[in-house]
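Of the protein chains in this complex, one is absent; all others appear in place.
Right after this comes subunit A.
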Amino acid sequence: MAETHSLQDLRQQATIASKVFIQRDYSSGTICKFQTKFPAELETRIDKQQFEETIQTLNNLYAEAEKLGGKSYLEGCLACLTAYTIFLCMETHYEKVLKKIAKYIQEQNEKVYAPLGLLLTDPIERGLRVVEITIFEDRSLGSR
């Protein structure tokens, strides 16, 4: 089986074999949602179930960030009344969720993806356009 890598090892030493980009899914409108279709390049690397679970969790988190409801309206109205100066002191709801997402991705990378020689890039670093999955060379299996 593939040699397990730690996240740091990957970032520092491994060479990149290729990158897979999970595009946005606009079928529900302009909300941030990624396609859950399993890309062919990952078939040999990771479980389909695991992958879908990761993407689905991300989608749920983004949906939470963009949710329209009492809480977000309250925040919006309060911000408007204070002429948006309130955001100098506190974070927006969206920013709080983005931090949650960053933590989730970090955790997924450490526990699931790095041992398989993969690395997820936080979509916010790609302008919320794609989920970039970097596939690292698996040296333990020689030429693959």
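We take it that contacts are C-beta pairs under 8 Å (C-beta built on N, C-alpha and C of every residue); 3 or more make two chains touch, one makes a residue touch a chain; residues count from 1.
FYI, contacts and distances are computed from a predicted model.
Participant: What protein name does the UniProt record of the undisplayed chain give, "AP-3 complex subunit delta", "Palmitoyltransferase", "Histidine-containing phosphotransfer protein" or "Transmembrane channel-like protein"?
Facilitator: UniProt protein name of the non-displayed chain: "Palmitoyltransferase".
Participant: Kindly state which of the options A:T36, A:T57 or A:T92 is in contact with the chain not pictured.
Facilitator: A:T92
Participant: Considering the entire assembly, which residues of subunit A contact the chain that has been omitted?
Facilitator: Counting only subunit A, the missing chain is touched by 19, 21, 23-24, 26-30, 65-68, 72-73, 75-77, 79-80, 83-84, 87, 92-95, 98, 124-130, 132.
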